[in-house]
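The complex appears here minus one protein chain, its other protein chains still in place.
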Amino acid sequence: MTTTAPEKQTRDYFPTEDEYQKLLGRRTRFGHTVRLTLLLMLTIAVVGLGILLYTIIDDSFGLVAVINENEPEDILAAYGYDPATTTLNDLNKEQLVEVLAGSVSSGVGRRLERDQRFFEDRLVFETQEKWDEVCASDDPPAGCDGGVRSKGNVVDLVQERVIRPDIVAASGLTGSILNPDRFKEKVQQDFVDNPDNYEPFTYEDVRYTWRAWFSWKFITSPASDRPEIAGVRTAVLGSIWLVIITVLFAVPVGVGAAIYLEEFARPNRINDLIQTNINNLAGVPSIIYGMLGLAVLVRILEPITSGSLFGEGAPNGRTILSAGLTLGLLTLPVVIISSQEAIRAVPNSLRQAGMGLGATKWQTVRSQVLPVAIPGILTGTILAVARAIGETAPLILVGAAGFITVSPSGPFSQFTALPIQIFQWTSLPQEEWRHLAAAASLVLLVLLLTLNAAAVLLRNRYSRRLT
Amino acid sequence: MATGSDIQDVSMEEQLERKRRPLDTFIVGSLFIAGAISIAITLGILWELGSESLLFFTDEVVSIGSFFTSTEWSPQAGSFGIWPLILGTLLITFIALLVAVPVGLSAAIYLSEYASARVRNFFKPVLEILVGIPTVVFGFFALTFMTPLLRSIFGSTVGFFNVLSAGMVVGLLIVPLISSLAEDAMAAVPNSLRQASYGLGASRLETSLRVVVPAALSGIAAGIVVAMSRAVGETMVVTLAAGASPRNFSLGEDSLFGYILSPFEGAQTMTGYIAITASGDISYDTIDYNSIFAIGLTLFLMTLGLNSLSRRIVKRFRQEYE
Partner (left out) sequence: MNDTTETLSVDTADMPPDPTLTAAPTAMKNARETPEEAGPGVIETKNMDVFYGDFKAVADVSMNFAFNEISALIGPSGCGKSTVLRSLNRMNDLIPTARTDGEVLYHGANIYAPGVDPVEIRRRIGMVFQKPNPFPKSIFDNIAWGAKINGFKGSKADMKDLVEGALRQAALWDEVKDKLNESGLSLSGGQQQRLCIARAVATQPDVILMDEPCSALDPIATLRIEELMLELKENYSIIIVTHNMQQAARVSDRTAFFNVELDTKGQRTGYLVEFSPTDQLFTSPKEKATEDYITGRFG
C-alpha cells in the first residue's frame, strides 16, 4: 500500500510522458530563440566595429572635384609646349623650374630656395652674395647644407604653387566606385544652386580625379590651412614626442610602484591607502587629468615646463613636456595595475627559493621575480601607452595648439598631436576636412595596431621561451 | 667558512647581527616614493579642483546655491546652474546604457556559456580592438556616420548635433567594458552550480539565465556601474556629436520631460563644456576658467561615487563565494 502512493503523486503532479515531450520541445525551441538573439546582439557589436572601420577607410579614398586656378594645359601652352602630347611630368627639371619661377613671387621663390636648393651649380631666386651671407649667419637655413630638390619635388611645387588646385567636393570610396555620376550630379547641382560660392569659376572648370587622402605624402607633409596639401607630419612627430615623455615618466614610476606594492609593502594603513588610491585613480576620467595638467603643469610649473628656467624659449607652459607628463600621470595607474598583475603571476616558489638561499628581498626580486614578470609588464605597458596615444581630452585641456606647421624640436616646443588634429579637422564644416580627419584616423589606427601587434608578439615570444 | 668555524673568533650573535645594506634601503625607499607619487596625484587633483572651485564659488556673480539649483547655464548671461549640463550628461549616459547593457550582456552570456572555442577566438579580439580605438575616432564616427544615418531614418527633425547619436556611439564604446566585466563575473561562478543545474535536467539556457546570471548578478551590476562612470566621463564623442550649447530648461513638468524626451536635439554635457571652453583662448583667473574646475569637481565626485559603489558591490560578490 505504501509503494503505490508515490506513483500516484507522480501522476498527479507531473505531466504525462506525452505532455513532457511537448514541454521539452518548447523549452528547446525557446532556448534556440534566445541563443540566436544573444548571437544577434553580439553581432551588433561586431557590425558596429565593422562600420566604424569602413567609414574611416571609405572617407580616406575617393573621387574629388577639383578646380585648378591655372589649368596644366594652359601653362604648358603658355610656355610653348604642346598640351596634346606633353604633360608636366614630361618636362625636365630646368623647364619645370622655369614654369615655377614664372609664377611665384620672388619672395616665395627665395624661401623655397632657402629650404632646399633647386640646382647644385646655380641659384635661381637668390644672388650668390646674399646666399653666402645668409649661410654664414648664426642660424643658416636648411638649404645651406646642400641637397638638391628632385624633379618630383619640383613637380609637386608646380602643382601646389602654379596650378593651385582647389578641392570643391569630395566623395567616399564606395560612392566613387558604385555611383560616380550621382556625385558629379550633386556637384553640378550645387553650381546651379550656389554659383556665388564658386566665382569666378563655373562647372566647366571642374575636373574629377581620384585622390588617396591617406598616402605617404599625407604622412610626411606638414599641417596646412589648405586641405589639398595638408598632412600630419607635425602631428605625428608631436605624438611621438608625447609618447617618449609619457614612457619616460610612467614606466619607471609605475613599475617601481608595482614592485613596491607587490613585494615590499606590508599590509598597513599607508600601503592600503596607496593601493585603494591607485584603483580610484584608474577610474578618474581623462579630462580631469587634463585639468590637473592645466592647473599644475602648465600654469604653476610654467618656469619648468616652458623651459624658461633652462634658457629655452617657449612663450608659456603649453609644451610637449606638460602634455607628455599629463599623459604620464594618466597612464600611471594603468601601468601600475597591469605590472602588479604581472608580478603577482610569478610563482611564490621562486621567491621562497631565492630567500631560502640567503638572498635579500631586493636581490630575489631583481634576479628572480622581475625577469619572469617582464614580458607581462611590457605587454601591459605597451597597451597602456597605446591608450595614451589616442587620448584627446587631456591634450585639449593642456592646450595642444591646433594649427602648427613647424615640427616640434624638443620637450619645450609647442605642438599638436594626431588625436588633436583629428578632433579639429572633424569639427570643421567643409567636407574636405572630414576626409583628412578620416585619413588621420587611419594613420592613428595603423600606429595603434602596430603597437598592439608588438605587444601580442612579445607576449607570445616570451611565453614560449619560458616553457 | 662563514658558518661554524667562526665561533672561536666572533660569537654567533655578532655574526647574525643585522647588516647594513645601503643599496637595498635606497632601492626600497625609491620604490616607496614611486608608490607614494600616486597619493601626490590625488592630492594634486583634489587641491586643484578644490581651490579653483573655491575661487569660482566666491565670485560675486556666482552663488553656490544657484549653481546646484538653477536650471540655466549661460555663462555670458551670468547664469551658472549646473543642471542643464548634468542632465545632458545623464541623458547621454542613459542612451549609452540602453545600447550597451543588452549588447554587452548578451555578448558576455553568449561567449561564456555558449560559444565554442572557435567562435570565442573570433569575437574576443573584435571586442579587444573596440577597446583600443581612441574615443576621438568614435566621435568622428558619430558625426560622419551615426548622425547622417539617424537623419536618413527620422528626417530633418534630427539635429546636426544630437544626443541620440552621441549616446549610441558612447554605448558602442562601452560595450566591451560591460561584456568583459560581466564575463569575469560569470566565470567566477563555481562550476558546481552549473553541474547541479544540469543534473536536475535543466537546459543550457535555463542554466545560464536562471542559475549563472543570477549568481553573477552583483558582479554584472558592478560592471554596469563602472561602464556608467566611463560614459559620464567620456568627452570626445559628446563634444563632437552632441553640440556645444547647453540645453536650458525650466523646472515645470513639461520642460523637464521635454528635455528627456527630445533625443534628436543637441545638449552640452559637463565634459563637453570643459573641453569646448578649454579649447578656445581661455585666460587664467576668469570666471570661465574657474567654472570648468567647478564642473570638473562635480564630475570627479560623480565618477568617484560610481566607482566606489562598484567596488562595494564587487566586495560583497566576492564574499558570497569565499
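Before moving on, here are some points about what is shown:
Every chain is named by a letter (A and B) in the order it is written, and numbering of its residues begins at 1.
Here, a residue touches a chain if its C-beta (ideal position, glycine included) is under 8 Å from a C-beta of that chain, and two chains touch if they have at least 3 such contacts.
This is a predicted model, so every value here is computed, not measured.
Contacts of the undisplayed chain with visible chains (whole complex): A, B.
Within the full complex, the residue among A:123, A:273 or A:355 touching the omitted chain is A:355. When you scan A:267, A:311 or A:429 for touch with the missing chain, the hit is A:267.
Of B:11, B:195, B:250 or B:286, it is B:11 that touches the chain left out of the display.
Interface residues of subunit B facing the missing partner chain: 1-7, 11-13, 15-19. Interface residues of subunit A facing the missing partner chain: 266-267, 347, 349-360, 363, 367-368, 371-372, 466-467.
FYI, only the chains that are shown with their structure count from here on.
In this assembly, the C-alpha centroid of subunit A lies 23 Å from the C-alpha centroid of subunit B. Interface of subunit B with subunit A (complex): residues 21, 23-24, 27-28, 30-39, 41-42, 44-45, 48-49, 52, 102-104, 106-107, 109-111, 114, 123, 126-127, 129-130, 132-141, 143-145, 172, 175-176, 179, 203-206, 209, 226, 229, 232-236, 239-240, 271, 274-275, 278-279, 284, 292-293, 296, 299-300, 303-304, 306-308, 311.
Listing the residues of subunit A that touch subunit B in their complex gives 27-28, 30-31, 34-35, 37-42, 44-46, 48-49, 51-52, 55-56, 59, 252-254, 256-257, 259-261, 264-265, 271, 273-274, 277-281, 283-292, 294-296, 299, 329, 332-333, 336, 360-363, 383, 386-387, 389-393, 396-397, 399, 402, 419, 422-423, 426-427, 434, 437-438, 441, 444-445, 448-449, 452.
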